[in-house]
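A protein chain is absent from this complex, but the other protein chains hold their places.
Now for chain A:
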Amino acid sequence: MKKYDICIVGSGAGAGPIIYELAKAGFKVCVLEKGPALETSDFSKDEYLACRKDVYASNLQNEFHEIESFSKSQKKWKLATTKATGRTYWNGNMVGGSSNLMSAYFHRLKPNDFKLLSTYGKIEGANVADWPIDYNTLEPYYAKVEEVVGVSGEVRPHSTQEPRSTKDFPYPPLKTNLISEWLDKAALAEGYSMVSVARGIISKTTTNRNACYYSNFCGSYGCSSNAKSSSRVALIYPAMATGNCTLIPNAKVYRLETDGTGKVAKAHYYLKDEKKSIEADIFVVAAQAIESSRLLLMSRGKLHPNGIGNQYAQVGKNIIFSAGGIGSGNLFDKDFSKETIAKIKTPGLWVNRAIQHWYEIDDPAFNGKVKGGTVDFVFEHANPMPKLMRQKWGDNGLVYGSKLKENIQDYFLDQRKIKFEIFNDWLPTDNCMVSLSETEKDKWGDPVAKVKIGYHPHDLIVARFLADKAEKILVNIGAKNISTGISSTPSPNLVAGGCRFGEDPKESVLDKNCKVHDCDNLYVADASFMPTGGSVPYTWTIYANSFRVADVIKRQLTI
């Protein structure tokens, strides 16, 4: 049993910056990752493997979640395991975590996201809280992510552009489709500017990473050029090259053991089925929000009878997802010239446009100013299975026979679908939280995480408002069959909260440096710390905050 300076649980976006910074600073780092050590050469664009068989996520027969959701028809909360429903809450379990599979639409939070309560006031039924740090504290770290992890983009003026310490992005924007110009014009016609969306994808080749080759299959697939800014490629590989980082894959941590002083002394883990443990001076948990809460709750000891950080029953509370929905329209061949539609149908090129004009909504539809959100435009994913599956059902049930073949052919050959994804705050409530299941156990006999997925009705109203703005844009560019599905069903890949940071230990789990209030050598460095999520996907913020926490840990280790 070797003693390390620091032991990190998980190896995704929340872990990577700490692994990188500490290893580079000469500290002995040990990473315990429950998934396998897949390498770049292991990834291909195999839809069967990646999406139909979901091999990059933990097997639901062995490890699963218990989901508690409200049944509107039965008017009661109901429990179901993901093992039974097949709807996984795992997002990517391997070295680098789900950052290997992300689509990498990167957005910073905006200054008001750090002070939602004081800016927009209380919302009945929601546990909104201000952050204990402000945008300026995180800004240098956002800039660091651009440089070190790799973010491509361009700074173009728009009404909600967040302040920047650097003039432009280190990597120029990725190539875009003709549709991006149409979207720009459509927004200007409506009186505002489209945002050019940054990406956690590099557009220029560096010494150890090739530029994006527009492979056409990005989200849900690993990257074969190392262009995607995964924690594995951008941070863990360089950390390993220092010789200071020991990576233990297939190591599932099930308990943090505390000593008589209340500090974590050991991380206990299963290496496949063997029980092992590791000692270190400092521990970091970054297992993605749900599992991080679960691990803290499972880590009971003399001084932490209800789990570490849980002296005021805050661990697992206020889990948030990303609220919103998805809309779409079809660009039919018949509505455009041959040359134009050929350009629109060019595979690979990005859309990279978003509406953030209503990031703050000041509209008579609401009672005063409210927080709005982001609408990202994207083409329908290129992989064919979901497109085929969509043809299965018609108004009268299953479609089959020659009619089905005609529908399939029309869908694939006569149009291209442009979609939009709405991101607005998933308000934290008492009905959205993680606890330990009382009945369900994983293959090792440990309680699985029980996730209650209640939402606040305000989320849906904001999403609908944003959908109307996006639908107008689609009309303007000539799309047909425009519709939006606003949903209260969470997207498990965008999850945060559960171990909020804050000043008051009675209302938070972590202090403002993401150290657990009641444990002096334990940090939580994934999105668990976020009291509110902003109205964007989280990963850029997770990376930035982890770099900030790395600085704190370096200071603690050098004292």
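By definition in this document, contacts are C-beta pairs under 8 Å (C-beta built on N, C-alpha and C of every residue); 3 or more make two chains touch, one makes a residue touch a chain; residues count from 1.
Here is the rule we use: contacts and distances are computed from a predicted model.
Of the names listed as "Gluconate 2-dehydrogenase subunit 3 family protein", "Phenylacetate-CoA oxygenase, PaaH subunit", "Putative hemin import ATP-binding protein HrtA" or "Flavocytochrome c", the one that matches the UniProt record for the absent chain is "Gluconate 2-dehydrogenase subunit 3 family protein". One of A:R87, A:R156, A:K405 or A:R555 touches the chain omitted from the figure, and that residue is A:K405. Checked against the full complex, the candidates A:K45, A:K369 or A:K512 give a single residue touching the omitted chain, namely A:K45.
When the whole complex is considered, the residue among A:N216, A:T340 or A:S487 that touches the unshown chain is A:N216. Touch with the chain that is not drawn comes from one residue among A:V55, A:I133, A:A211 or A:I326, which is A:V55.
What chain A contributes to its contact with the hidden chain is residues 36, 38, 42, 44-49, 52-53, 55, 59-61, 86, 213, 215-217, 221, 224, 250, 272, 347, 382-385, 388-389, 392, 397-398, 400-402, 404-406, 408-409, 412-413.
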